[in-house]
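Only one protein chain is missing from this complex, and each of the others stays in its spot.
In order of appearance the chains are A, B and C, and numbering begins at 1 in each one.
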Amino acid sequence: MPRDNQTLLDLYRLMALTRALDGAIAEIDGHWHGLEGEEAVVAGAYHGLRPGDVVAPHYRGSLTAACGRGADLRKLLAGLLGKATSYNRGRYRSDVCGPPEFNLIGLYSGALGPPLAYATGAALAIKLDGRDDVALAVFGDGTSSRGDCHEAMNMASALCLPVVFVCQNNQIAISTPASDGVAPRSVADRAVGYGMPGHEIDGNDVLAVHDTVQMAIARARRGDGPSLIDAVTYRVAGHFVSDTVEDRPPEEIERWRARDPIALFRRYLVEQGVIDDGDLGEIDQAVSAEVAAAMAQAKADPDPGPDVLGLDRVFA
Amino acid sequence: MPRDNQTLLDLYRLMALTRALDGAIAEIDGHWHGLEGEEAVVAGAYHGLRPGDVVAPHYRGSLTAACGRGADLRKLLAGLLGKATSYNRGRYRSDVCGPPEFNLIGLYSGALGPPLAYATGAALAIKLDGRDDVALAVFGDGTSSRGDCHEAMNMASALCLPVVFVCQNNQIAISTPASDGVAPRSVADRAVGYGMPGHEIDGNDVLAVHDTVQMAIARARRGDGPSLIDAVTYRVAGHFVSDTVEDRPPEEIERWRARDPIALFRRYLVEQGVIDDGDLGEIDQAVSAEVAAAMAQAKADPDPGPDVLGLDRVFA
Amino acid sequence: MARQTFQQATVAAIAEEMRRDPDVFIMGEDIGKFGGPLHSCLGLWEEFGAEGRVIDTPISEGTFVGAGVGAAMQGKRPIVDLMFLEFLGLVVHQFGLDGGAMHYYSDGKVKVPMVVRAKYGVGPFHGHAYDFHSWLLNVPGVKVVAPSNPADAKGLMKAAIRDDNPVFFLEHMGLYHAGREEVGDGDGVIPLGQADIKRAGNDVTVVATALMVKRALAAAERLRNDGIDVEVLDLRSLVPMDEQAVLTSVRRTGRLVVACEAIKRGGSANEVVSLVAEEAFADLRAPIARVAPPSVPVPYHRELEKLYLPDHDDIADAVRRVMAA
Partner (left out) sequence: MARQTFQQATVAAIAEEMRRDPDVFIMGEDIGKFGGPLHSCLGLWEEFGAEGRVIDTPISEGTFVGAGVGAAMQGKRPIVDLMFLEFLGLVVHQFGLDGGAMHYYSDGKVKVPMVVRAKYGVGPFHGHAYDFHSWLLNVPGVKVVAPSNPADAKGLMKAAIRDDNPVFFLEHMGLYHAGREEVGDGDGVIPLGQADIKRAGNDVTVVATALMVKRALAAAERLRNDGIDVEVLDLRSLVPMDEQAVLTSVRRTGRLVVACEAIKRGGSANEVVSLVAEEAFADLRAPIARVAPPSVPVPYHRELEKLYLPDHDDIADAVRRVMAA
């Protein structure tokens, strides 16, 4: 797949931003669901979408989706703190629910699964309106056991809707290894049952992710219907920051750490002569500074006042 | 698969009984969901189970499951009429919900799908108790689109439970052809996604059904886990008796009528020298007489009195 | 003006709104060429099917209701035919918890203009009678409509479709084909949240919706012979509830009976009772009475079903009780 240097650097930047955010948020929020090791999936999937495309991101990576679509970092971080300056003035958390003005569908309750239906509905709206936008529905390996997954894929296939389903398969759900919670080895194996293309890919290879997602998006834009991509990666982090229970073999974690997607991509970029180490370091620094500044601002931002409770603002 | 003449004749008898019931009930209940053409699936699946096996039948064929397990015909028909002599004294309908004393799981609400979970739970109980019984979960092609199907199969596979899933695939759901409601051609294609064996079989061939179900049951009894069988048949009848809307090509219906499972099996039995036409006719007559007698009794049976309402009998 | 059944009036409202607004579409099981169970969508396929605005879905309730939410977020105005209210438990998360919260949680940026319609109730169709609408009162952000006659059904369905929130629209199977009544052909939107006094009276207020309105009216006729003058207040929508209308009536009559088809324990009747016990206590001259089925599953035999469901006698008895107190 042809891609220009700008795309490569944008992908790198989104991965670096994801990591920088991860570190900064972990410091202030013990309940943050980190995504160390999974940056290639989220950057690869969320980069290069059009404004009319609709995204229902997996909660782990929701902030990356928002950043990838142009949301403001300070407002997002304010949303993590519930500040009045956040996109919803503190009514709801930004870490699992992105600003809808960027065509993001979040977790409005905390239940995993239903957003696949909302993405399917967005695709239906797209089709009814004759747009050539697409919906992207991303979910975890654990979430793939929910009936919502089955129904959404089956319905998207039956109605030939422009949806791309991506499993952010970090091979674990809280403590449950995918091998226990997800019966087959690959979630992509399910595609045949829905009569749609299924792709199992290396989720630590950002270009594999990006290329495959873009290919599936192109197919959907053409009106050829949904696809299912199983991007296999690994949750190097705990389930959330203060999750100290770790039952996986240390060697396994180390093996995956050695396949760190950012390090892999850095090596690739340097080897291909796209950029040198020094300039990569500059990107890293710029991103970190941006995050630090946004965080400092968000922290200083005001808390919401009682008016935000908005007892009469439930109904439109 | 070795089978004795008795099994063959029992299978025939259950098919004939199913058809006789179908005709007799259609006369009195405009809302009866007939199963002309589907007798091979239900007789093949429900014959030859052990008392400890648990069955969650598809609603269309629920009475056959009850008969196959030894339930009393008059009580069942009384249950259709809500009579005081029915298994539950008129509290609930017998056409979609069989008597639990025969290890039958019915539709206690009218929702299709959840009984697959109940069957999965029965299999879990069986496994916990170290029994070598099995659970049989039968569902329609339309029902296969429910998330329950996915979750039950995935969970049964993940926990290696003794469940046999059978799709009574009559290729339609009310008015929706399987090709519109179920994305792939064969429901059996889904098995690979759950890492379990999948079998697509001719649902008009009672021996194919019986053999395949029994093979899957044997596997489950051995502790080797669940299987999925797609028994492809055809709903020659309307969705229910007074359903006059018919949008399928008459030739298609005629083609399947020509493959009537009872006629096919009769021919086989005669050709194999198991029984001759005259004796088959006698079985038919005996079965019809039995149904007529049971129906007459059920009709004459008393209605439930106000005490059956049992306001204080909701809780155990 | 035309004489229409509840079913016809409801479908007419949908068709008129689909003509008026190209963003309105409808989906559900067997609602296309088949016309919908009990003719819930009769004729829509013929008129709008070719435009793709009448969509047959697989049997995937949570997901097609969820798809309604997702399409509404994109600016469409979906009507989802759930077939039966009995399936509410399969969709309440998508419709209620998520669909109802989006406008609030997004600080007004997301709107979810959708209607879920559902048949229910004891009637000629023998099954799927369960009435669980009461749950929805306890879910923030969703509206609940329960018309009692064809004209109201039409006007309320139009309002529901034009509403920018998730609206649950109840279609009682005991009213569905139960006779034709005059229904206006004009726009005739009936705003949600406006109760209607179906019979004025001075002695006692009976609050009801749907089939219970009919039965309350029958009870009122009988009670006239006893010299009891009953006011029958049809809430029409339970959320928003016309609290003023209830309070005004009860303040005048001093007595309240609430009739409801959901089982008594935890039913929506309780909201009316609580409103009055809080706000109009000083004007109450007698205990409040609820008339509702006992807290058992809907039984099957028609005689048991009759015992289960409150009829005009049960309502009349309750009225006599509060009059005697």
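The definition used in the following text is that contacts are C-beta pairs under 8 Å (C-beta built on N, C-alpha and C of every residue); 3 or more make two chains touch, one makes a residue touch a chain.
Being a predicted model, the structure only gives us computed values, none of them experimental.
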item: Omitted chain's touching partners, listed by label; value: A, B, C
item: Touching residue (missing chain; options A:58, A:146 or A:266); value: A:146
item: Hidden-chain contact residue, picked from the options C:245, C:273, C:307 or C:323; value: C:273
item: Subunit A residues touching the omitted chain (full complex); value: 31, 82-83, 90-93, 109-113, 142-143, 145-147, 173-176, 180-182, 245, 247, 303-304, 306, 308-311, 313-314
item: Those residues of subunit B which, in the complete complex, touch the missing chain; value: 54, 87-89, 91-92, 97, 99-101, 105, 108-109, 111, 114, 116-129, 135, 147-148, 151-152, 154-155, 158-159, 310, 313-316
item: Contacts of subunit C with the absent chain, listed as residue ranges; value: 86-87, 89-90, 92-93, 96-97, 100-101, 104-105, 130, 132, 134-141, 239, 262-263, 265-271, 273-274, 276-279, 281-282, 284, 286-290, 295-297, 325
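Keep this in mind: only the chains that are shown with their structure count from here on.
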item: Chain contact graph, described as a line, ring, star, complete graph or other shape; value: complete
item: Chain whose average C-alpha position is farthest from subunit C's own; value: A
item: Inter-centroid spacing, subunit C versus subunit A (mean Cα positions, whole Å); value: 40
item: Distance from the mean Cα position of subunit C to that of subunit B, given in whole angstrom; value: 36
item: In subunit C, residues with contacts to at least two other chains; value: 57-58, 60, 62-63
item: Shared interface positions of subunit A, touching two or more other chains; value: 147-148, 151, 154-155, 158
